[in-house]
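The complex appears here without one of its protein chains, the remainder shown in place.
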Amino acid sequence: MTIKYAYYPGCSLESLAREYNVSTRLVCQDLDIELVEIPDWNCCGAAPACQVDHMLSSALSARNLALAESFKLNVMAPCPKCFNRLKEADLEMKDNPDHLREINNLLEKPYHKGVQVKSLLQVLYQDVDRELISCRVKIPLEGLRVACYYGCMNARPADINDFQNPEDPTSMEEILAPLGAELVDYPLKTYCCGAAFGLARVDLVLRLANELLEMATLVGADVIAVACPLCQQNLDLRQLQVNARYGTRYNIPILYLTQLMGLAFGHSSKELWLDKHFVKFRKLPGATQAVSSGAR
Amino acid sequence: MDISNTLDQKNGIKIVAFLCNWCSYGGADAAGTARLKQPPQVRIIRIPCSGWINPLYPLKAFNEGADGVLISGCHPGDCHYAEGNYYARRRLEVLGHFLPFMGIDPQRFRYSWISATEAQEWQALITEFTEKIRELGPIKKHVEVS
Amino acid sequence: MRLKGQTRTVDREFVAEVESEIDTAVAACYQCGKCTADCPLSFSFDYTPNQILRLMQLGQKEMVLRSESLWYCATCYTCTIRCPKEIDIAKLMSVLLIKARQEGYVADHKIRLAQETFVNSVARYGRIFEAGLVGTYNLKSGDLFNNADIGPRLLATGKLRFLPHRIKGRREIRKIFDRLRSSRKGKR
């Protein structure tokens, strides 16, 4: 049985996080999840919109929800910030009829509260049988020490991420366990990476990224798994900035959860755009196997 | 011999309240001790427990000309007699549904939970309820209860 | 009541307005500091989250709205999930930020600029045009070499677009902005 979602990639996945988009599509295909991209979707406004004007933020999300509604499909978004904006707007409109009316007044095409919003993490965690994931594994990630990093948006706030505990989420670990990876306890798994301050206040981001990378080194992680474009950028893109500023020599690849899954499912590192990362992932598990299985 | 009724001729309405001895009567006393001003149309009858209320009483009261009837007991779970107010709730809920068939606006009937410390809640309740009854005006139709 | 050195006195109306948006009375806060303790960005704050709450309790509108903390809060919700009194501090911070902007208090112009550049990009194209965003921001902020060290390497990945993606519904997006603006004016 295939599961079908209206897919909301969001702006990041069209640019700096394209590998997240590519790997998400591959993995979903492997797991019989059909993704129908919302046609002509618009930016959800991310953090800046709701920091400038809450109504604006809701209206931008509502347009996307209304588009998805015409397909009678629930919405799935891989970026936790998009997910957060879409779901919060949805909940507020479902909660408060006045708010819904006000928002619809701003739209060309009204929203009728007809969809549900999930994050990619939630879909992989709730809708996909762990058995199925095991079945799809061709190259187990044996010996790879993975630290799962959720960041703030994949764990909180509690009413948006209501499918797991905001203090100690475990969905990523549970999804990765069938892949055979060695999951290390990463105490800062829900610590914030500085989010969107990368544009105006790089210094804030670097300080947090440094703490996160230090801890990952300390727990002996080979790779940090993430499920958020901002986390990925702040830790990967800025790793060299951190090294420059703090005199550190971190060299920890930051992979999307879906890239790790893709590897285990037998996709090549090229297919998964692994070469687009700043910090290269060299410890390909079963590298020799990969060749032979590819030949099979 | 003048025994005529003096209930609020000015506003022309009469409200009878049945309060359980342990919680709500104490709450009304507490409101008095705190000097919380209240509308004078309400007359209180003290009963042991809200579970003691026979649905006949409110009906009789309406029949005899009460414009509003209020029943109040301890909060569910706090009943002095353990579970009397659960019985009350069940019974009075039924009564509430039954009133329209007797030509009585169910808004004239109210049951609530007021504890012995809830003086302010009591004041708010009877102020609001009296206001409601004033709005509805004196009861017109008299019910027949055997 | 007046805090030493402050000219303004208590503004209860402001407090009530904010309280209605966060659905909690600020008086609930007993200043335990749990919100501050693990706030990842508090190192950059002038007032810690619990001090923001304290200022709100004392009705110090101006001090609150002038605070830099509002601008450096990442809305990460750490404070919110930890607060023993169930106060949504993250929400409070963002409500206050919006009010600060409305009333013309800007503690960090770069952040304001970044946020506005971002929103303008949405208004223009319906989606974010990242290369344009960084460029515009750097130009306007005068910080031309901001993030320049990663620029070339980023280009090499080929992930950045050089032309914006203009969505078909651009007009709808514009209308959202316009209607919002006119409804705001109507209210004033």
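Letters A, B and C name the chains as they come in the text, with residue numbers starting at 1 for each one.
The definition used in the following text is that a residue touches a chain if its C-beta (ideal position, glycine included) is under 8 Å from a C-beta of that chain, and two chains touch if they have at least 3 such contacts.
Rule of thumb we're sticking to: contacts and distances are computed from a predicted model.
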Worksheet item: Can you pick, from "2-oxoisovalerate dehydrogenase subunit beta", "Heterodisulfide reductase subunit A2", "Sugar ABC transporter ATP-binding protein" or "NADH-quinone oxidoreductase subunit M", the UniProt protein name of the chain not displayed?
Response: "Heterodisulfide reductase subunit A2"
Fill in: Touching partners, among the displayed chains, of the absent chain
A, B, C
Discussion item. Using the touch definition from the top, which of C:Q6, C:Q31, C:Q102 or C:S182 touches the missing chain?
Written reply: C:Q31
Worksheet item: Of the residues B:E64, B:E93 or B:E128, which one touches the chain left out of the display?
Response: B:E64
Worksheet, complete the sentence: Checked against the full complex, the residue among C:C83, C:L96 or C:I128 that touches the missing chain is C:C83
Fill in: Contact set of chain C toward the excluded chain (per top definition)
30-39, 42-43, 47-48, 50-51, 78, 82-86
Discussion item. Tell me which stretches of chain B touch the chain missing from the display.
Written reply: 1-8, 10, 14, 16, 25-26, 28-29, 31-33, 35-38, 40, 43-49, 51-54, 56-57, 60-61, 64-66, 77-78, 80-84, 87, 91
Response to the item:
Residue positions on chain A contacting the omitted chain are 165, 167-168, 185, 187-188, 215, 218
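Please note the rule applied: only the chains that are shown with their structure count from here on.
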Fill in: chain A and chain B, separation of their C-alpha mean positions in angstrom
59
Worksheet entry | For chain A paired with chain C, centre-to-centre distance based on mean C-alpha positions, whole Å | 23
Worksheet, complete the sentence: Each of the following residues of chain C touches two or more other chains, namely none
Discussion item. Among all residues of chain B, which ones touch two or more of the remaining chains?
Written reply: none
Discussion item. Give the list of chain A residues in touch with chain C in this complex.
Written reply: 11-12, 14-19, 40-43, 45-56, 59-60, 63, 105-109, 152-153, 156-158, 166-167, 190-192, 194-202, 204, 207-208, 237-238, 240-241, 244, 276, 278
Worksheet item: For chain C, which residues are in contact with chain A within the complex?
Response: 40-41, 43-44, 72, 74-78, 80-81, 88, 90, 94, 97-98, 101, 108, 110-111, 113-116, 118-119, 121-122, 126-128, 130-131, 133-134, 137, 141, 146-147, 149-150, 153-154, 157-161, 165, 167-169, 172-173, 175-177, 179-180, 183
